[in-house]
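Only one protein chain is missing from this complex, and each of the others stays in its spot.
Should a chain be cited, it is by its letter among A, B and C, assigned in written order, with residues numbered from 1 in that chain.
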Amino acid sequence: MKLTKEHQEEIENQQSQNNNTKRVISPELEKILFEAIPALDHGFVRVIDYMGDDTSIVQAARVSYGKGTKQVSTDSGLIKYLMRHWHSTPFEMCEIKYHIKLPIFIARQWIRHRTANVNEYSARYSILDKEFYLPTSENLATQSTSNRQGRGSVLEGKQAEDVLKLLKNDAERTYANYETMLNERYDGSIIDENKKGLARELARMNLTLNTYTQWYWKTDLLNLMNFLRLRADHHAQYEIRVYADIMLDTLKKWVPITFDAFMDYRVGGTEISSKGKLILQKLIKGEAISIEKSGLSKREWNELMEAFELKDKIV
Amino acid sequence: MKLTKEHQEEIENQQSQNNNTKRVISPELEKILFEAIPALDHGFVRVIDYMGDDTSIVQAARVSYGKGTKQVSTDSGLIKYLMRHWHSTPFEMCEIKYHIKLPIFIARQWIRHRTANVNEYSARYSILDKEFYLPTSENLATQSTSNRQGRGSVLEGKQAEDVLKLLKNDAERTYANYETMLNERYDGSIIDENKKGLARELARMNLTLNTYTQWYWKTDLLNLMNFLRLRADHHAQYEIRVYADIMLDTLKKWVPITFDAFMDYRVGGTEISSKGKLILQKLIKGEAISIEKSGLSKREWNELMEAFELKDKIV
Amino acid sequence: MKLTKEHQEEIENQQSQNNNTKRVISPELEKILFEAIPALDHGFVRVIDYMGDDTSIVQAARVSYGKGTKQVSTDSGLIKYLMRHWHSTPFEMCEIKYHIKLPIFIARQWIRHRTANVNEYSARYSILDKEFYLPTSENLATQSTSNRQGRGSVLEGKQAEDVLKLLKNDAERTYANYETMLNERYDGSIIDENKKGLARELARMNLTLNTYTQWYWKTDLLNLMNFLRLRADHHAQYEIRVYADIMLDTLKKWVPITFDAFMDYRVGGTEISSKGKLILQKLIKGEAISIEKSGLSKREWNELMEAFELKDKIV
Partner (left out) sequence: MKLTKEHQEEIENQQSQNNNTKRVISPELEKILFEAIPALDHGFVRVIDYMGDDTSIVQAARVSYGKGTKQVSTDSGLIKYLMRHWHSTPFEMCEIKYHIKLPIFIARQWIRHRTANVNEYSARYSILDKEFYLPTSENLATQSTSNRQGRGSVLEGKQAEDVLKLLKNDAERTYANYETMLNERYDGSIIDENKKGLARELARMNLTLNTYTQWYWKTDLLNLMNFLRLRADHHAQYEIRVYADIMLDTLKKWVPITFDAFMDYRVGGTEISSKGKLILQKLIKGEAISIEKSGLSKREWNELMEAFELKDKIV
């Protein structure tokens, strides 16, 4: 990631702000505010603004439950209780805003999370930067044969080189032709003064899906955790997980108590169906189990055995 | 409105906070942060937290439009442009959180605005305060005869007195019986040590709809304006308008440029149907108009003439 | 529940409709369409309209996964897979609309589920019916001493009688005074021709929270399941559970395959934290466990032991 001088100055300018406020602050998050944390080859994650901290969740819960909440004596105990029992509304009382730079094909995955506010750089108005994602060789994975949406082993040798060359060449050529059609370069200079340029809203269609875009993305803490639960998971595509992992770290700085509860109950937690529960109960009692009598499909059976590291039970 | 000593201390404690932040602040809003602004007889509006200011809207818009926004030279010009052309997403980048105390029948109207986050005091957990709304005599309006949901003239004399007495007596009696059923007073003291109390989730059903409740209510700037546009309007019920008017004032302190654009384009603005537009065009040209040829219903015709203060045209 | 003659005729009229459509239908749901299924003493649940069936979920999933879905050979297998892996969007492709009559204090709980569309009977425009909820004696529970929002044993003898009398008297008196203030009876007749009535939007504040209201409530299948998961649960208040149980039955008629998966994975399923999982793994291996080393609070420990029916482990 290389920032333009202009962008670097803007960040420094933002970071030098020092305002007084009666609002709660999150000291660890303040330290990295506005900083461009690198993601993939040209992307970044920046925290731009936030509202509330761990105490805001407690404050909202105590309004809801009134004197009733006094039973749970500590903030940490209350937050854990809320997380465990899916009392979600207090977590909606905190808000965070990111500035993200990311490849378009990842942006398309991301945007499916609808309960967020988005302002994306518009290629109808402006010319997109000449930046596109190229995987490193260790991320050049083959199609998984067992899982339709998964990755298998890494491509090697000549084939890996060829793939990288194709990706690079195609992105560069389509971008060059984008400029030709616009009759304008990405720095705003005109190519041929005697020609008109194709409308930007049309020319952009020639770009490849690994071109970088950027947006402001704002969401509440509950929906951020929903996003991270899915996108920091090992089933998520590597390229979005890179962003989710960085954001998981900003979550920890922002609301450390909530982060711990989230890791314990959501990220590290497991869901078990009613049929799966019966199997576990038999295992605990030392009774015999069999896939035939379990009512589970082979896939479900194996997922359960893997979750509890009962490798000898996998069929 | 009379705050408990406990609540008064909490507010003073919050107001004495003085934190350093790199985030943008809104100086005028900081001044009234946490303050309990009185509404109706026992209610209040408090601003508890906020995120962003006018510049946050501009910042988001400039990310969207990139270099394209440089055409609009000032922040104020850009905000007006966004408002006029219903470019709504930049306004979603600011967030505000209120603590509101309000009668239940108003809370039921309010909650219909779904795009907000809410944590309400729970009468399943805790005992509601002994506070209920009683209108002042000048707000004791009769049912309008022309408008099904409107108010007519004010009730007078003996009838007004009777109504106020009924409201007061019924609220007091049902509240006293609420305590009897709970076998517990609102201060937590037990009434009869030899009895059990009815479950709170049941006893609450005996309260009247003018009983006060309270909640934390958080929304983004766009949805706040949608709320205020409807609820600060003269068609809105007086009792919710009291809250909306206070919030309109907090909007002005928070984002003064946006407030001006909102007043000009939304609150003071008018919508005209395609048929209505044809009438106005004829009026401007000095041509004759008639309701028969207009395609407008009598109601639409009169609404148009009233909007443009053409009182002699009302039929 | 007693329907007015007018409402009874409307229902019969709706049920006699017989239209031809190319849309998918749900035969079992068609049988009970428009029927008023009784709930509590005066309430009801009616299914008014619906869109889609089990095959609509499969159809949407197959568009998403394209040829990839051919691996999962049956509709039932695919729906289970989607449910297990929280692939939620295909379930959003079905929609259902209910007409519900319910007490106001339950409506206030219900409305917290925001992702639904609602049209409620307006007491600003019209006079509410003279109907209020009175619990049966077996539902007259005391406040739980162990759980702030729960119910304990049932009130008995004289105290139960007294409570019922209070509830009945207060509801009747406040309703009578509502009519007095309106100067109009619920059938529309005027009480005193020489008086004006108080505005409806004001008079309604005198009613108690057990007064019945009604609304049209429309939601998609995903959000219906989210609602039912919380409200058909044994932690939910009895009075809302009555509605949820009826709706669970309409879910079964509407989308029987989805219903089965929902009962297995959501309603009958269990969530386990990462710490809880370690305990279960030790139990399966026959290793010793102790609350001290578990990192679980007493409450969490007991919840886990109860979930797996390990009663001797409860501390």
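Assume a contact is a pair of C-beta atoms (placed from the backbone, for glycine too) under 8 Å apart; a residue touches a chain by one contact, two chains touch by 3 or more.
This is a predicted model, so every value here is computed, not measured.
Undergrad: From the list A:31, A:85, A:124 or A:299, pick the residue that touches the absent chain.
TA: Of the listed residues, the one touching the omitted chain is A:124.
Undergrad: Tell me which of A:100, A:155, A:244 or A:296 is the one touching the absent chain.
TA: Hidden-chain contact among the options goes to A:155.
Undergrad: Tell me which stretches of chain C touch the chain missing from the display.
TA: On the chain C side, contact with the omitted chain comes from 14-15, 17-25, 30, 33-34, 48-52, 56, 59-61, 63-69, 89-90, 92-93, 95, 97, 99, 117-122, 125-127, 188, 214-216, 218, 220.
Undergrad: State which residues belonging to chain B touch the missing partner chain.
TA: Counting only chain B, the missing chain is touched by 65, 68, 71, 77, 80-81, 84, 86, 89, 112, 148-149, 230, 263-265, 267-277, 280-281, 283-284, 286, 297, 299-300, 303, 307-310.
Undergrad: Write the list of chain A residues that the hidden chain touches.
TA: Interface residues of chain A facing the absent chain: 103-105, 107-108, 111-112, 114-115, 118, 120, 122-125, 133, 135, 139-144, 148-153, 155, 159, 163, 166-167, 170-171, 173-174, 177, 180-182, 195-202, 204-210, 237.
The rule is short, and it goes like this: only the chains that are shown with their structure count from here on.
Undergrad: Measuring between Cα centroids, what's the chain most distant from chain B?
TA: A
Undergrad: Could you work out how far the Cα centre of chain A sits from that of chain B, in whole Å?
TA: 35
Undergrad: Please report how many Å separate the Cα centroid of chain B from that of chain C, as a whole number.
TA: Measuring from centre to centre gives 29 Å for this pair.
Undergrad: Would you pick out the residues of chain B that each touch at least 2 other chains?
TA: As it turns out, chain B has residues touching two or more other chains at 118, 120, 122, 125.
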